[in-house]
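Single-structure report; data block below.
Removed: one protein chain of the complex. Kept in place: all other protein chains.
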Amino acid sequence: MGERILDIKDLVIHYETDEEVVEAVNKINLSLEKGEILGLVGETGAGKTTTALGIMRLLPPKVGHVIQGNIFFEGKDLMECSEKDMRSIRGKKISMIFQDPMTALNPVKTVGDQIAEVVELHDNCSKAEALKRAQEMLAMVGIVPERYKEYPHQFSGGMKQRIVIAIALACEPDLLIADEPTTALDVTIQAQILDMMRKLQKEKGTSMILITHDLGVVAEMCDHCAVMYAGEIVEYGTTEQVFDNPKHPYTKALYQSIPSLDKEVERLHVIPGMVCDPSNLPSGCSFCERCTEKRAACAEHDPWIVNVEAGHYAKCFQYTPEWEADKDE
Amino acid sequence: MKLRKMVTMGLAGVMAISMAGCGSKASDTSSNGAAASSNAVVATSGQAQADANAQAAGVMTANTDPANTEVTDKNITIGLASEPSAIWGAGNGTTENEEQIVSGAILDTLVAKDQKTGDIIPELATEWNWTDGTHLQFTLRDGVTMTDGSPLTADDVVYSVNVWKTASATSDTGRFLVGATKDADNKVTIEYNIAAPAMLEMMTMTNFGIVSEDEVNAAGGLEAACKNPVMGCGKYKFKSWNQGQNIVLERNDNYWNKDYKGYYKTITFTFTNDAAAREMAVESGDAQVAYDMPVSQAATFKDNDAVQTCVYTFGQVAHLWYNMTDSHPTKELALRQAIDKALDFDAIAQVGTAGFGKPALGYFEDDSPYYNQTYTAEERAVDVDGAKKILEDAGIATDGSVELTAIGLQDVNPIYTVMQENLSKIGITLKINITDTPTFVQDAFGGNYDIIMVGEYTAERYPTLLCFMQQATIDSGFVIGGPKTTTPEIDSAITQLIQETDTAKAKEEAGALEKTMKDQCIVSNLYPEMKASILAKNLKGYTTRERGFLDATNFYEAE
Partner (left out) sequence: MFKYIIKRILLLIPIMLGVSAIIFALKTVTPGDPARQILGNNATQEQIEEKREELGLNDPVLVQYVRYIGGVCHGDFGNSYRTGEPVLKEILPRLKTSGIITLGAVAIGAFLGILLGIISALKKYTWIDSLVLVISMFFQSVPEFVVGLVLILVFAVKLHVLPTSGIENPLGYIMPMLCIGLPSIANYTRITRSSMLEVLGEDYIRTARAKGQTEHNITYHHALRNAMIPVAQSVGTSLGNSIGGGMVVETVFGVPGVGKYIVDSITQRNYPSILGGALIIAIVLVVINLLVDIAFVLIDPRLKTTIIAGGKKQKKAKPAAA
């Protein structure tokens, strides 16, 4: 076991508006080791991006609040850091690649400037040096460095994402959070981008959190995998464990909803029901409504996390001794 | 949006003030319009006597202060309502209020009018006499020098008369002139095409300022001289005209009359349309005079200690004329009489003069030598029942089906509104048609009205006197308002009145004529019109010329 770079303990994040309180992230625990890639999977609204923003401390001001919990980064609790300290961490130690490359770049600044900006901020160098670094970064992500003077609108979507990645990697961060880096892109471009990211990650030894709802991407890229549902991590383990031996009913359902070339099916499997309303979570298991294996107790008590095998955890009653007992009754 | 509403409402008061400001502009144009068009207009002597009604607390009147005796190097700034298009109006045939005020300070006339007594007094001419009904001979003063240093000669007068006659041929300045002849080096005879003793008084008007041909040529010819009038022999000399900004005059230290003392070295005229802004310039000290304020607005400053308010009459009475031609309901005598009885003349005078004036009891202003009290105060009282009875006897409907149209400019709207209210009580509907000047002039020329309010300047018996009922003017079509018809008797009575050489007899004749007009109810006399200005607190010597125009040369500061 290597050194832990990130350790999230009991993190709770709420979005509070005048009308309601949305419990976006509920008591999650996660850890990441140096040089490792963690896949964070789950459907839209599961709290993946919120978790990432929580780590960056970039939750929407006034609305998003970390209610409790700690995020230890290289042993330091980010929740305790001043805003100034956070600024020196963002971009330098932890970088984030955002979902939509089309809107993630400032339309009125040249791409060179936008890359150089992060370098200038953290590497204590002149503007010229920063620009030079920006050109190197462009070259690294496969864009002609001379195009650093151009504006974002002059690039295609895939190239913009490369630029976003260049910005994220410009200061060689220790942790890279990639929030669905390929969703907005064509399939062919997706592969290129992922390839490039893996290559760069290997070269620099960067740790990475890869947020996606694409299980295929996780299988291809990640060492560990965490499945989120309604703000909770319902299953965690190595990628092999979670893929080959899924334990949580939600994970299993996810696999069934992947189209397969091997089997002929009339129509795709759909998980019945809707994700529960995060502003009004049930007292029991949040997946209980849609679960095919539920029992009476599931609706009454919130299940706890069960260690189903070495390094493999699932948040479900069926792996507790009580489950068997209940069955016998 | 509630907030916005409140803010707007809270400022309603302030807005009311500036509405009054708009009113002032309208009244400027109206007096211009009336002046330029009713032949009555090129007027003459101003009225000097203090109007008792204007002597309200905190209000002063014109032409009352003793003359100035001190000479200083100070400047006086006079805020006018608008910029004139030229300074020497006689040279290009225009007559604008502002132009008259400026050129009045630059040019001297042959004779002048004592604004306190109404007497004609010598100016550039020391003597004058009528050689016959149309020939007036002037004897020129010695020792008068023009701006260019040359002495005043008879040739200058002949030249000036020729300019008036040709350049102003279409205005009252030129159209009564036949020409002038030099009788001797210091004697000139001017010939008129009409016999009217008032022509002498007319020669005191600003438009008849004397210039020399050499000066006009030196200034660049007639057209250029209108805008660059370095000429004349008046109390002040033209210095500069910064278009859109100001006109500056400088004291003529070589003025022929050594008794005259000009207190200010320079006079600066500025142009500010907005009456409230003009007044504030005086309050701030940027200007000493805000000329020609709407009387209603000036009245609001009478208790303001920072400024003086000056309100005065100027020899013009507002009249209400009835269109007596076919196809107008007002052709009926009974209807006219009923209207005359129904109108509340007190209220109309109150509105028209902001409370400073009283209803006019005759056609002339009450301090005119030709004034006759044609109506008694009782006859001017409202008599709704009497009016209704007249209508019933004449078989005229009183159910509102008789509809009359009144035309006018914006400034008379409040007065028409009072009339509308009065007439509704006898079942007559009054439609008020407020238009802009060109439309008004066109309608007034064409008789496109049933009733119309017009003022006539009657300081003297000008050839244009009662032009509303002169056959010739009615025929020409170019008269603003009036009955649009007349009788040979009235026409000849007017001619007789104009030509009468004996003042006392003229007054009698005027009285007889007014009696006829009263019997036929051709016109309803309303009230003496008034002008107002705002002056700096210590300013003295507010004097006027004809038509109440400001004479800018006599101001001085109190000790």
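Annotations for the structure displayed:
Each chain carries a letter (A and B) given by its place in the written order, and its residues are counted from 1.
Here is the rule we go by: a contact is a pair of C-beta atoms (placed from the backbone, for glycine too) under 8 Å apart; a residue touches a chain by one contact, two chains touch by 3 or more.
This structure is a prediction, so every number in the text was calculated from the model and none was measured.
Within the full complex, the residue among A:155, A:236 or A:287 touching the omitted chain is A:155. Screening A:68, A:88 or A:126 for touch with the missing chain picks out A:88. Among A:22, A:118 or A:316, only A:118 touches the chain that is left out of the view. Check A:22, A:96 or A:276 against the missing chain and you find that the one touching it is A:96. When the full complex is taken into account, the listed residue touching the unshown chain is B:442, out of B:131, B:193 or B:442. Residue in contact with the omitted chain (choice from B:130, B:192 or B:478): B:478.
For subunit A, the residues in touch with the chain missing from this view are 56, 58, 86-92, 95-96, 98-100, 103-109, 114, 117-118, 121-122, 142-143, 151, 153-159, 164, 167-168, 189. Residue positions on subunit B in contact with the hidden chain: 3-4, 7-8, 11, 14-15, 17-18, 21, 29, 36-37, 39, 79, 82-83, 85-86, 92-95, 169-172, 175, 223, 242-246, 270-274, 276-278, 280-281, 283-287, 436-439, 441-443, 445, 478, 480, in rising order.
Throughout what follows, only the chains that are shown with their structure count from here on.
Look at where the CA atoms of subunit A average out and do the same for subunit B: the two points lie 89 Å apart.
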